[in-house]
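Right, I'll just put the structure down here and ask away after.
Of the protein chains in this complex, one is absent; all others appear in place.
In order of appearance the chains are A and B, and numbering begins at 1 in each one.
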Amino acid sequence: MVRLARRALHGLLLLIGVSALSFLLVELAPGDYFAEMRLDPRVSEATLRTLRSRYGLDRPLPERYLRWVASLARGELGYSFAYGQPVGPLLWPRVRNTLLLTVTATALAWMLAVPLGAWWATRRRGPVNAGLAGVTAALLALPDLVLALGLLLLALRTGWFPAGGMVSLGHEQMAWSERVGDVAAHLVLPVTALVLGILPVLVRYVRAGVADALDAPFVRAARAHGIPPRHVMLRHALPAAANPLISLFGLSLAGLLSTSLLVEVVMSWPGLGPLLLEAILARDFYLVLGPVLASTLLLVSGNFVADALLLAADPRIRAAGR
Amino acid sequence: MSRRAGSTLALGALAAVHLAALAAGFLAPYDPTEQNRSLPYAPPARLRFVDAGGTFHLRPFVYPMAEQGPGSGVYGDDRRQAYPVHFLVPGAPYRFAGLLRGRVHLFGVDEPGRILLLGTDGFGRDQLSRLLHGAQISLFAGLTATTLALGVGWLLGTLSGFYGGWVDAALMRGSELFLALPWLYLLFAVRAVLPLSIPPERAFLLLVLVIGLVDWARPARLVRGVVLSARERNYVLAARGFGASDVYLIRRHIAPQTFGLLLTQAALLVPQYILAEVTLSFLGLGVSEPVPSWGNMLADLQHYHVLESCWWMWAPGLVLVPVFLAYYALSEALDRAGPA
Partner (left out) sequence: MEAEPPLFRVWGLTKRYSGRERRGAPTVEALAGIDLEVTRGSDLALVGQSGSGKSTLARCLARLDEPTSGRVLFEGMDLRELRGPRLLRFRERVQLILQDSATALDPRLTAAAIVSEPLEVLGRGDRRERGRQARELMESVGLPAAWAARRPFELSGGQRQRLAIARALAVQPELLILDEAFAGLDASIQAQIATLLQELQARHGLTYLYVSHDLSLMALLADEVAIMFEGRIVERGEVGRIFTEPRHPHTRALIAAVASLPAPSAPPAS
């Protein structure tokens, strides 16, 4: 428990560090965001006054940073002048959508990767081995961008799934169950893109992990005792491989979030990705910081979850815990 | 396919692609910025050997494309005039590998004919020429950014691992911060603080700087690990016993142990960075018009009608697949070669 608390504190420190780093980054960059903001005709006088008072627009850097952090308590996290409203309320629905996409994709990818990888680990040679090796290599070499575009094309050609977006027209008027179905239908394409993007890497690692576990002496002993293969796999090999796999889960999160940024943009899924892109194109300072920090939060939380899982799964770590 | 043959093939393929990129000016029939407004989104021309009358010609030729009905977007061959393909023809001036000037192109047809083997884009620009020139940007952006990232990572990792103390502590905390952000988000964040439109000449350099400098953290940590264990080796201690300086120790004993790691990392990072450039350019944040890069060429596919009907516009994306396959095959081969 102490370990978890320490990890949580560490994560919090990381978040603070990243927020400071990003704030500093904008400061060091060529071009002055705040000066630009002042000159930008889109920004009204009223907005400027709000920014000045709330966020200390003309104050030195450390004060601006602290005011921005403090605005978190108000649920604001800065002010987007492109949208004309605080950033906070804009962020939370996007975070939710990105979570929906990434959690679904992760769950699906792992549900596929573990059996596939485990099966592959039992077939060292032969057509299955070659086939899976070939397919994963091909998927690995296929850029996520091209994959996403290809899926869009598929949707357009066949009309099986909506090509992009999260909701259809008239979504508001639908009954609750219809709305769920609507979102689910829109979810298919981006989830497929994400899953196919990370699956090859996952399958390979699962295979490596399970293969190692199968080679472990206690597993070989189990097989020598005549315990049926499935039992060996489920009761001995997979649990033994759990440790490296959970670590892999933690490590794969960063890549997953990066890929989801791209998929969201290409498929117009209203998550953090498109918001960040909008903010960059609109030169909207606080709105840029928002999704960046939110993505860090997701990553840090995800790693925390992975740590907790690791703690729960591995009795050795629990026993050694200080 | 044996492993040896596989990796040799991969290396050969990569070498060929990069050489083709360097020789883009020569291999491409046209200047990549040259427009043909009368031929927007024209499909690829077919090389023919048999003409409408059924006569076989040894020298291939093409029929010009013509719109069936102005603005219809539907194309067909105009069989009234055939343009034979000539080799080693003078054409638009270019610079070979950016240095030597030249005017000779590998192949071409007489004016006013056009040989558009990969079709055209919305401005009627020859896709094949743009593909070849775009390769220069995309492929070499990946290579250069990788060199930068690994160079910086190696330096910081070596200093950190060798000297320890506060240098090491600072590096570890710093790298943790950088690694706490998903990589693409970090890249976008850095891109966000640069001016929105960058003049094309500086775009390449700036992009490479951004992509390369952002990703120093992981290579640095890996190098640090190797240096930490190498530093403790007895032969390093022995060399210290002869009065060897730190620089000597690093140069002679420690650095060579990092080279295998750097090579493996390079094979993994280059495709990732090529993809970074492609992604940024695709979204309009990278190399901008009119300089072609595989990324901004793919941007056209964001228009649904292009996505559906103009299959030749996929070329820049599809050509990435064999390039990536080659790099992954290379990294597998390096992995198997093991720590030297």
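As a convention for this text, a residue touches a chain if its C-beta (ideal position, glycine included) is under 8 Å from a C-beta of that chain, and two chains touch if they have at least 3 such contacts.
Remember, predicted model here, so these are calculated numbers, not experimental data.
Trainee: With touch defined as in the header, list the contact partners of the absent chain among those displayed.
Mentor: Every shown chain touched by the left-out chain: B.
Trainee: Among B:G53, B:P70, B:P112 or B:G243, which residue is in touch with the absent chain?
Mentor: Of the candidates B:G53, B:P70, B:P112 or B:G243, B:G243 is in touch with the missing chain.
Trainee: On chain B, what residues meet the omitted chain?
Mentor: 233-235, 237-245, 248, 252-253, 256
Operating definition for what follows: only the chains that are shown with their structure count from here on.
Trainee: Please name which positions on chain B make contact with chain A in the complex.
Mentor: Those in contact with chain A are residues 173, 176-186, 188-196, 275, 278-279, 282-285, 298, 301-302, 304, 307-308, 314, 317-318, 320-322, 324-325, 328.
Trainee: Which stretch or stretches of chain A touch chain B in the complex?
Mentor: 14-15, 17-18, 21-22, 25-26, 28-31, 33, 137-138, 140-146, 149, 152-153, 156-157, 163, 253-255, 257-259, 261-262, 265-266, 276-277, 279-281, 283, 288, 291-292, 295-296, 299-300
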